[in-house]
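The complex appears here minus one protein chain, its other protein chains still in place.
Take a look at chain A:
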């Protein structure tokens, strides 16, 4: 789950990283009350989860006289379609230099990897394309508590030592907060020291509980409902509902739908060992989306009992036609049960997907 800037900065602060003085407000009236705490020149920043927020008009420069107007403007605005519910007013820093730093996981080496650039700011992705050598990269064993000093020196070269210390603190945030990504862009030097001017933190969804995060905000209502039942569920813009078991088989079913000229409306991965009630619930959830004209159930595995699955589909009894491809234990019984209630059960994935696409054609 992605944290908002002010949430990430709060965690950075707890790990000793300097962040600008700021106040979080939820309407412009509060701005009037709090401005004095922040100081004459401020940056007014919409707290929305969109990339390229600055370029989209979500960050405004202001002073004591104009800050309230700026805040009012942001509350009235949508940034890339997202309504602004909270605004962070921060002191404007006396910036000497901007750097870029991020820490993530390198899948090939299975190690943490730190990326650093002497030129931070909004154009970092452009830099990555046009001048990739400007971005330096180090990775090291995850068994260490600190980034080795020689690697920090290799990474930051001529930048002040305090920049290296801040990067090491960011590594502590990365480890202790179960982050998939910890990023500061820009990391700035000022006469008062080194600051994280912006902050980005993505927490591993598998670690939300131990990070004491109760609700995963990145999910929609149906997605959250699905997650509560241990399904993974995603909405798309076609008309075929897809139920599969396992991410790979489910994805492959989507690919096959496109291969035969159809489009999926959503997909749900029921995971392992689907019993009657889980199948029933999965079918109901997928059918709940108004765009769904036909549902394909593609389940395969050793522990999946086909008779259970068949009963679940029948109990759900949704309006849309359900096309079934099942392979597993009690395959024959499952087929008989389904046939008795007028459902089609097909022998292969290709046949089942073709049949579903024909319904929507």
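Just so we're on the same page, a contact is a pair of C-beta atoms (placed from the backbone, for glycine too) under 8 Å apart; a residue touches a chain by one contact, two chains touch by 3 or more; residues count from 1.
One rule holds in what follows: contacts and distances are computed from a predicted model.
Matching "Succinate--CoA ligase [ADP-forming] subunit alpha", "Trk system potassium transporter TrkA", "Membrane-bound hydrogenase, subunit NuoI" or "NAD(P)H-quinone oxidoreductase subunit 1, chloroplastic" against the UniProt entry of the left-out chain gives the name "Succinate--CoA ligase [ADP-forming] subunit alpha". Shown as candidates are A:39, A:54, A:246 or A:321; the residue that touches the absent chain is A:246. Summary of contacts with the chain left out: across A:63, A:94, A:154 or A:218, the touching residue is A:218.
Touch with the chain omitted from the figure is made, among A:143, A:215 or A:361, by A:143. Of A:207, A:289 or A:318, it is A:207 that touches the chain left out of the display.
Within chain A, the residues in touch with the undisplayed chain are 2, 51, 100, 102-108, 110-113, 115, 124-125, 128, 132, 135, 141-143, 175, 178, 180-181, 183, 185, 200, 202, 204, 206-207, 210, 218, 234, 236, 244-249, 251-252, 254-259, 264, 272, 300-303, 327-328, 348-350.
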